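Written below as structure tokens is the structure these notes are about.
Of the protein chains in this complex, all but one are displayed in their positions.
Per-chain residue numbering starts at 1, and chain names A and B are given in the order in which the chains are listed.
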Amino acid sequence: MLAQLVVSGLAAGSLYALMALGLVLIYKTTDIVNFGYGDMTMFSTFIAYALLTWYGLPFWTSFLGAIIAGFLLGILVDRGILRPARNAPVVSLLIATLGIGMMLEAIAGWIFGYDVKAFPYALKGPPIILGNVILRRHDLLVFAVAAAIALLLFAMFKFTDIGIAMRATAQNKRAARLMGISTERISALSWALGVGIGAVAGVLIAPIAFLGLTRMIPVMIKAFAAAVLGGFTSMPGAIVGGLLLGVTENLVSGYMPPPLAPLKTTFIFLVLILVLAIRPQGLLGEPPGRRV
Amino acid sequence: MVRQVLIWGGLLLLLFLAPLFLHGYSLYILSLGGVYVIATIGLNLLTGYAGQVSIGHAGFLAIGAYAAALLLARAGLPFWLGLPLAGLITGLTGFILLIPALRLSTIYLAVATLGFGAAVYEILPRWSALTGGHQGMRLPGLSLFGLKLDTDMSLYLLSLIVTVIMILMARNIVYSKLGRAFIAIRDHETAAQALGISLPRYKAYAFFISAFYTGIAGGLYAYVVGYISPGGFDLGKSIYLFSMMALGGMASIPGSVVGALFLAFLPFWLSSFRGLQQFIYGAALVSVVVFMPYGIWGFVRRWTMPDKLKRLPRPLRAVMEFVHR
Partner (left out) sequence: MKEMLEIEGLVMKFGGLKALDGVSFTVEEGQIVGLIGPNGAGKSTVFNLISRFYQPVSGRIRFQGENLLKLRPHQVIERGIARTFQNLGLFPYMTVLENLLMGKHSRFKSGPWSISLGLPRARHEERAFQAEAEGLLNMLGLIELKDALVSLLPYGTQKLIELARALMTGPKLLLLDEPVAGMNTSETQKMGGFIRQIRDQFGVTVLLVEHDMSLVMGICDWIIVLDFGRKIAAGTPQEVQHNPAVIEAYLGEEAPLSV
């Protein structure tokens, strides 16, 4: 049972990790915490839904459509709304992302309706059995996709010019600009990637959690917890945090006595607080500097 | 000074006489407005003034509401004891967040508060013995020494009186060493300490007072609506409160009032078209950020500069801007 719980936990955790990755990516390069992330993810997933059920496109094309929608949405948010508000205090920009999320929710409601919809699994077929552990094919896909995206990002940051430029902007925006890096382009790229990753996560979450206007919110809360757990400034941390969270959640469900078992979110946050009590900067975050 | 007293006195009188020309439902809406004003002030004191970001404040609202409901329904305490007590109980739970607040920096603290809100939301329906579970609790009517206070009018007057008291108290807090200490902690923790401000002590004050205010708001909510359920205290509610604060003006008492009333009344101005409310709500938040980064009140203040500024020498006056208050 333990192995099953852990493996399923890793599957769920990979999804949290993906979303946490998107959050941290945007935060690192633009200093903005995207509170509208759940809504943006939901919206991109709805695009996939529309392509799938209204236009009858094949699944993978629709998936790609969602990702492209995510990219475009990210760029739109960055250029259209956050750019003009650039000089507002950071807290205000957070609120702007919240507002954007709300508008997206309203628009999605108008276009797609208010009821919760079913969403197909990416991979259908009999589950795979490895020893005592049962894995859905979908879960395998989730592992593969999460690993692929993580590796791609890693490669991008380490080996490509644009990736290095992004790292530079994340560390010191002004210096990056002085070095000739167009921080505006980097910002748009980060948003595009961040929301795009969200779209991927959304399409993979929707079959499990169903697709609805507010169905992404619990996931988003956990994504935040995962990002903070790993250290909000660390992308590997986001992955570690996500996986850890998924596993913890499952272990709680499995081993806690019945009255306490459903309190998954509470326990996750207790774990989070515990970790932060020992390491206030998260597992892999930068240690807090003392500025006097 | 005299002019100010006349304006506010007049406004207050108008509000007290409202039951004469407004009917039940409007009074009910105004009562709810008062609830949110108090809650927003509570959040603003903690986040706007003291800089401790809280995105789980609905948790305190819930604790206050349930505490008030239980004290009334199960312990049989009269409301004028139950409400302050509910506030006190909620204030004490504020200390739960104090511990993370002392160790964690902004984004980490914010997520911890998110966790608090999520935990309260998760625990409430499952502690059915105490809270009545998902179905919620119905409150018995309020009475004052035998007099039943269950009409819209009496609840409105209760809400009005409590709101006014809480606003006056907030003004006392803000224009004092306490309020200034909060701002100092927000803007320059180190200088604050060098001037004698003990961070644990003052953050404790901030969390207690904020939770107390929100608890009172929660209790009042329970009395006014007469029925509470866990569903009303979710993340959306926390964000609702946060938006009221941000929209109206952070670190501003009039801003809290403006923001709270604006968003509380919004559904009633746009009731028909579903989704329109939410869209306008979202659009309002975004516009405020772009055009009025310091909230509606900050924007208003700029255009109604007080006389004091006119006494400043010319070059400074040209440069002056009152953005916070």
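Following the convention adopted for this analysis, contacts are C-beta pairs under 8 Å (C-beta built on N, C-alpha and C of every residue); 3 or more make two chains touch, one makes a residue touch a chain.
Note that the structure is predicted; figures quoted are calculated from it, not measured.
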Request  = Out of B:15, B:92, B:169 or B:270, point to the residue that touches the absent chain in the complete complex.
outcome  = B:169
Request  = Would you indicate which residue among B:6, B:144, B:161 or B:191 is in contact with the undisplayed chain?
outcome  = B:191
Candidate in contact with the missing chain, chosen from B:178, B:225 or B:283 = B:178
Ask   = So which bits of chain B touch the chain we can't see?
value = 168-169, 172-173, 175-178, 180-181, 183-184, 187-188, 190-191, 193-199, 205, 209, 251, 308-309, 311-313, 316, 319-324
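Here is the rule we use: only the chains that are shown with their structure count from here on.
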Request  = Go ahead and note the Å separation of the Cα centroids belonging to chain A and chain B.
outcome  = 31
Contact set on chain B toward chain A in their complex = 53, 99-100, 103-105, 107-108, 110-112, 114-116, 118-119, 121-123, 126, 190, 235-236, 239, 242-243, 246, 250, 274-279, 281-286, 288-290, 293
Remark   = Per the touch rule, the chain A residues reaching chain B in their complex are 27, 33, 35, 81, 84-85, 87-89, 91-93, 95-96, 98-107, 109-110, 114, 214, 217, 221, 224-225, 227-228, 232, 259, 262-266, 268-270, 272-273, 276-277, 280-282, 288, 291-292
